[in-house]
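Of the protein chains in this complex, one is absent; all others appear in place.
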Amino acid sequence: MTEFSWKIGGEAGYGIMTSGLIFGKAFVKSGLFAFDTNEYPSLIRGGHNTYTVRVCDEPIFSHSKKIDILVALTKLAVEKHKDEISENGFIIFDQSVFSVSNEEVRDDINLVPIPLTEIATKSGGQAIMRNNVAIGASFALVDYNFEHLVDTINGIFGGKKGEDIAKTNINVAREGYNYVERNFPKFLRSIKISAKKFAKRMYIIGNEAISLGAIRAGCKFYSAYPMTPASSILHFLSSKENDYNIIVKQTEDEIAAIHMAIGASFAGVRSMTGTSGGGFSLMTEALGLAALTETPLVVVLAQRPGPSTGMPTHTEQGDLKFAINASNGEFPRVVVAPGDANECFYETFNAFNIAEKYQIPVIVLTDKFLAESHSTIDPFLSKQLKIDRGMLLTDEKAKQIKDYKRYENTATGVSYRSIPSQIAMFKAATDEHDEYGRLSEEQSDRITQMDKRFRKFKVLESEIDGIKIYGDDDADITIISWGSTKGPILEAMKIFAKKGVKVCFIQVLYLMPFPTTKMKLLIEKRKNKIIIENNKTAQLASLIKEHTGMDIDYKILKYDGRPFTPEDIYEKIDEVLTFAKL
Amino acid sequence: MTEFSWKIGGEAGYGIMTSGLIFGKAFVKSGLFAFDTNEYPSLIRGGHNTYTVRVCDEPIFSHSKKIDILVALTKLAVEKHKDEISENGFIIFDQSVFSVSNEEVRDDINLVPIPLTEIATKSGGQAIMRNNVAIGASFALVDYNFEHLVDTINGIFGGKKGEDIAKTNINVAREGYNYVERNFPKFLRSIKISAKKFAKRMYIIGNEAISLGAIRAGCKFYSAYPMTPASSILHFLSSKENDYNIIVKQTEDEIAAIHMAIGASFAGVRSMTGTSGGGFSLMTEALGLAALTETPLVVVLAQRPGPSTGMPTHTEQGDLKFAINASNGEFPRVVVAPGDANECFYETFNAFNIAEKYQIPVIVLTDKFLAESHSTIDPFLSKQLKIDRGMLLTDEKAKQIKDYKRYENTATGVSYRSIPSQIAMFKAATDEHDEYGRLSEEQSDRITQMDKRFRKFKVLESEIDGIKIYGDDDADITIISWGSTKGPILEAMKIFAKKGVKVCFIQVLYLMPFPTTKMKLLIEKRKNKIIIENNKTAQLASLIKEHTGMDIDYKILKYDGRPFTPEDIYEKIDEVLTFAKL
Amino acid sequence: MPSFEELTTKERPTWCPGCGDWGILTALKKALVEINAEPTKTVVVAGIGCSGHLPQWINTFGFHSLHGRALPVAQAIKLSNHELNVIAVGGDGDGYGIGMGHFIHAMRRNVNVKYIVHDNQIYGLTTGQASPTSEKGFKTKSTPHGLIEEPVNPIALALATDCSFVARGFAGDVPHLVKLIVQAINHKGFALIDVLQPCVTFNYLNTFEYFYRRIYKLEESGHDTSNKEIAFQKAFEWGEKIPIGLFYKKERKTYEDELPQISKEPLIKQKIDNVDISQLIEEFC
Partner (left out) sequence: MPSFEELTTKERPTWCPGCGDWGILTALKKALVEINAEPTKTVVVAGIGCSGHLPQWINTFGFHSLHGRALPVAQAIKLSNHELNVIAVGGDGDGYGIGMGHFIHAMRRNVNVKYIVHDNQIYGLTTGQASPTSEKGFKTKSTPHGLIEEPVNPIALALATDCSFVARGFAGDVPHLVKLIVQAINHKGFALIDVLQPCVTFNYLNTFEYFYRRIYKLEESGHDTSNKEIAFQKAFEWGEKIPIGLFYKKERKTYEDELPQISKEPLIKQKIDNVDISQLIEEFC
C-alpha cells in the first residue's frame, strides 16, 4: 500500500474547492483511490480555506492527519499547517508573493518555491489559475502521469463551451509540472504512487450520493430552503430537474419546504426535503403532521455544530437525540445515519421505500463531513433496486374498495392509502380521527389510532437490521459509533491491525427504531467498549443506556467542529486504555 | 372526611365553565376544599362539555371517578355519564326539555326533574341562566347554606357594573334551591357536607398560578400566540398589564413570540413566553439562540395530546423528551414540571431566578389538566421570595469593568451580563464566538465556550433538588411520576392507606438536570416500582433508564386524552400487582 | 357532475348557528356544482381554525393541515397533479397572521390554487383573541384594553404582490360569493377571495348587520378590474362604505405553465418503477 496526502490552503475566493476536486479526481479516474475533505469559514471571501486530498492505491475511507504536500497560497497557510507536514514533506508556495525558510518551518521539510501566479499569467491564464500550476507541480512531485490530469480537466471543463478554458487550465498545469521537473529534479519520485489496474469508480460526496439515491427512488419533488451543508442537494437536484422531471422548489422558508413535501406526498408523488439543524428546528411541527396524517416523508438532516447558528460550515453530530425526539407528541419514525457515500445512496433509496411502506417520516441523518467529502466507491448497483410503494392503492384497486377507511385499524398498523383523483376519497387531518379520517376526540378512537400507528413500529423493528459489524469478533477493543465517524474509524482499525491489536467496530446505522436486542447481545460480553462521537454529550452512548441499560467503558468525543482523523482515534484509544491500565 | 362530586354536562355555549367555577368557589369561600376539571371538544358550539367539581371538608388534590350529582343539560349528558353516578346518586335535569326514567338509567339513581329553563326565565333571567337554577338546586340537595353561593356570585359578577347581573343570577339560583326544598324534601341532606372552620384559601388554576408566579418574579414582558391550553396565561396577564406594568404582546406567530421574549431579556427585562406543543415546535430554533447568546428565558409549555394538532383541548404528557432535546446542537437547559397549582406558582418564580442566575433557557412543563383545573390551596407566601438576578451587572459595576468579556470563561461557567445603555458593550451572537462575543470558528474558542456553557450545568445539578417524596419509606409499592399526575396519585394513596397498603410516591419535579444520583439511591432497593404517566411511551421511565440504567417494574400509561382518576390508579396498580403474583 | 347533495356530508358542521362559515361552505359547494367539478379530483386544503374544519364537511378529498400552512400544502398538491382542482381555505389568523409569509409568496408564485379566507377579524377557535384584521381599539381576550396595531390589508397586500386575481366576498351574500368563486376557479392562476365572515360568538363589532349596512358591489359601480392603482385605492375603503367583488385581475403565466417537467403529463402520472441513473453514475466516474 502506498499513499500520500496533499493539502491546498488559502483564502476563500481562491478557487480552492475546484482545485481540490480536480486533484483527487485525476487519481481516481486512473484507478487509484482518493478521499477529500475541506474546511472553510462562514464567509464568502477572505478567511482561511483548505482542501485536503488523500490518495492511495488501495481503498481508503477518510483523510489522515499528516500532509505530505502542502500547497500554501498564503503565508497563513504555512503557519497554520506546517505542523501537519510529515517528515521530509513538501511545501509548494508562490515565491513571488511571500517567502518561506526552513528556519520558520522545520529542517526536514522540502521547500518548493514556484512563481505560481507568474507562471499562470505567462502561460495564458489568469492569476486565479495559480492553483493549477501548483497541481501540475504536485503531479511532478509524485511523478504521476500528467495525462491523467489532462483527462480530468477535460472532463470537468470540457464539452464544446469549455474547450478553451480546459485547454488553458491544462497548459497552466503543464507549466507547473515542467517547472518542478526542471528546477527540482531531486524531488521527483520522492513520494511514490503509481497507477494500478484500472477499474471504474465513482468520486462522489455524500450529498450527491443522496441525490442519486433519491432520483433512483423516483423522488419527483424536492422542496428546500438553502442551508449549509444541505444546500448542495438542492443545487444538484435542480441542475437535473429537467433531465429527470423533478420539481425542485426553493421555498420561502423551511416550514414551507416541509409542508410542500408533505403536500406532494399526499398527492401521491415521492418527495423529499433537506436542511440542517436550524431549518430542521423549524420543520419539527410538520414532522408530526406527516406522522398523524400518515403521509410518507423523507427528510435529510445534514448536521453542523450548534447550538443555534453555531459554526455553519463545520461538522458535528449534535442532533441525534433531537432528530429522534423532534415534534410534539409521540409517533413512530425512522432515523437512519449513513456512514459513507455508499450508504448515503442505498439508505436514501431505502428511506423512500420505508416511508411509503410504513407511511411514516424517515430522517436521513448526515453531517457536513459526510455531506461534502468526496470518496472513491464502486459504481452504484442501481439495477437491482426495487421500488416498494407499500399499501398505496392503484386506481383499479381503489375502485374495488367499499366503505373505504383510510386509517383502518389493521394488524400491521398500515392501511390502504388512496390519492386524489382515485375513487376512494378521504380527508387527511392534523387532528386525531377515526378510521375514516373524521375528526374524533373519543377515547376509543384515540387509543385505536395511537396503537395502530405504534404497531407499525413493531413490524419495522423486526424488519430492519440496524447494526453493521466490522473487524474481529474476539476483539480486544470494541468501538461503537454512528454516521460519518465510520471512515476515520475504519482507517484507525488499519493502524491497530498493523500493531496487532484486534478491534471490532459496531456501526449503528438505524438509530430509530433502536436495535436494542442485537446491541445488547453484541456488547454484553465485550471488554473495552469505546464510544466515538463527534459531539459533546455522547448521545449514542445515552441511547444505548436508555435502551439496554448498559454503560460504555470509554467515551471519545470531539466537538470542535472538525472531523476525527484516524490518528486522533488511534491515539485517543491508546491513551484511554493505557490510562485505564495504570 | 365527607365529600361529594358534582358534574354538569351539556353543549358548548351553555355557560358550563362559569357555572362550574361558581359552584366550586362557593364551597372554598366558606372553608371547604374543592377541585375541578373540565372536558370540552375543540369546537365553539355544540359538542359535549362537562365540568366536574369535587368538594370535601379536607384537602383534596384531584377529582374522582364517581359523581354524586349530575346536572344534565342535555339527554346526551345523561347517556354519557350515567355509569359514573354513584349509588343513590342524583340526576338533575330540565324536565321541560327531555325526560329521564329510572329504567333508562339505574334504579338506585334519584331523579330530580326540574323545569330549569322555565324557572330561569320566569324569575327574571335568560334561558342560559338555567345552570344557576341547577346550582341552586344542587345546594339544596347537599343542604348547604345558600348565603355562600350569594357571596360567590356577588364576588364574580359584582362591582358597580355587575350588580344587576349578580342579583338576577342569585334570584334564579334561589328559585332552584326553593324548588328542591318544596318538591323533593326527602332528598334534603341525603348528601352531607357542612362548613368547617373558615380559613382563607385560594381557588386557582395552574395557568393563573403561573401568571402570579411570573408577576411576582418581576416578569415585565410576556409575548405569546394563542394556543390551548396555554392561552389563559395570555388572557390573565393582559388583563393585568396596566396594573402591573407588563407589556403583554400577542404576536404574529410563536416564532415572533419567543424572539420577542429573548429580545426583551437581552434588553434586561424579565420575560416569558408560553405555548403548547405545536407552538413549541416552532420555538425550538430560538431556544438554541437563547442558549448560545446566554440570554435568560422562561418558556411555559402546556402539553396537550399530539402528535400534530392531535386533541387540542385534552390532556397528555407526551412532550417530555421533546422538551429535553428540542433544538439543534447541545446546550444546558432546565426542565421543571410542576405537579400542582402551588408548584406552578413557586416553580415559575424559581424559573426566573434560575434563568438569570445561569443565563439559560428554563422550560416550565405543564399540561391541560394542570393548566385548567382549579384546586384549593393556601395563599402563596409571596413575601418570603427573593429575586436573584445572578451576574447581571448594575450600571455602577459595569463602569468598573475593564476589558469586558461577556462570555468570560469562568469557574462556574456563568459570566457577567451587561445590558444596553451600560458602558460594558458587547454583541450577542447566534454563531459560536470568543469570550468577547466576537464570531470565532477556532477550535480552541469552540471548546472553551462549549465547556463554559456545560460547566453551568454541573453547578446547577448540585443546586437543584429535583425530587420530592411522599408516603412511607418502607413502602410495599413505589410510584414514580411527574407533573399533573401528582394529584390523582396523592388521592390514590389515600385509598391505599385505607386498605393498609404502604405506598411511596417519588415525584420528579426537575426532569433536566435529571436527579440521577438521588433517583438511583431511592429506587435501588425498592420493590414494585411503578411508573405512572399520561402518555404512551413511558417517557420518564426511559429517562430513568437512560440516566440510572434501571428498569421500572410496571408501567401504567394513559393516552386517551383524559387525566387519571385516583380510582384508575388504584385499580390499575392493584391489577398489575395481582397479575404479577399469579 | 356532482349535485349539491353529493357534495354534502352526512355529518353536519359544528359551527355556531348563524356563523358566516355556513355561507362560505354553501357557496363553495354551489360553485363546485356550477363548474362541474369532479369530487374525486377536487382537494380542499385547510389550515387550523373554525374555518379549518371546512374540509370535513364537503365530499371531496381534503387535507386539514397545520395552522397557517394550507398554502404550501395546496401548492405542492397542485404541482404534483395539476389536473386537480385545488382550493385552500383558512382563517384570517391562519392566513394573515402565522401564515403571512406563505400568503405573500404564494401570490408571487402564481400556482393555480384558489384561496378563500374566512376573514372574521377574530381568532374564533381559540375563543376570541385579536386577529391581524381586527380593528384598532377592538377589545378581545388578548387585548382587554383595546388593540393597538392597525389591521393588515389583505387586498392591498395582494395588489402589492401583483396577485393575478384579487377579490372580496361576503358570507352573507351567498349568490355573489358563488359567482366570485366560479370566476376564481375559471381564472388561470392564484386567486385570493377574502371573505367577510361574521363570527357571531366572538366578534361583537363586525356583525352581519355591520356589513349589510356598508357593503356595495364593485361590479355595480363601474370598477375597472384591470387597473391596479384604482384597485389599490379601493382597497383602503373601509368605514361607511366597504366594497366587495373583484378588485383586480390580470393574466399571468402560472407557475405550472413554466415547468417543462410537467408539460407532457402531471408529475403523478410519470413512472418511477425503474428510473435509469446510469448516466448520472457515469458523471461521477
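In order of appearance the chains are A, B and C, and numbering begins at 1 in each one.
As a working rule, a residue touches a chain if its C-beta (ideal position, glycine included) is under 8 Å from a C-beta of that chain, and two chains touch if they have at least 3 such contacts.
What you see is a predicted model, and the numbers here were worked out from it, not measured in a lab.
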item	value
Neighbouring displayed chains - absent chain, whole complex	A, B, C
Touch with the omitted chain, as defined above, among B:262, B:324, B:467 or B:489	B:262
Contact residue for the chain not shown (choose from B:127, B:188, B:423 or B:469)	B:423
Full-complex contact with the absent chain, from B:200, B:402 or B:581	B:200
Absent-chain contact - pick from C:48, C:74 or C:98	C:98
Of C:51, C:110, C:142 or C:225, the one touching the omitted chain in the full complex	C:110
Given B:86, B:123, B:169 or B:251, the one touching the chain that is not displayed	B:251
Chain not shown, touching residues in chain B	29, 200-204, 208, 212, 215-218, 220-221, 223, 240-247, 249, 251-253, 255-257, 259-264, 266-271, 285-286, 289, 293, 379-380, 382, 387, 419-423, 425-431, 438-439
Chain A residues touching the omitted chain (full complex)	13, 42-47, 225-228, 231, 234-235, 238-239, 241-242, 248, 250, 252-254, 278, 308-309
Touching residues on chain C - with respect to the absent chain	97-101, 104-105, 108-110, 132, 148-153, 156-157, 159-162, 228-229, 232-233, 235-236, 252, 255, 258-259
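Just so it is clear, only the chains that are shown with their structure count from here on.
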item	value
Of all other chains, the one whose Cα centre sits farthest from chain C	A
Between chain C and chain B, distance of the C-alpha-averaged centres to the nearest whole Å	37
Chain centre separation (chain A, chain C; CA means) in Å	41
Interface hub residues of chain A, defined as touching at least two other chains	255, 285, 289, 293, 430-431
Where chain C touches two or more other chains at once, by residue number	48, 66
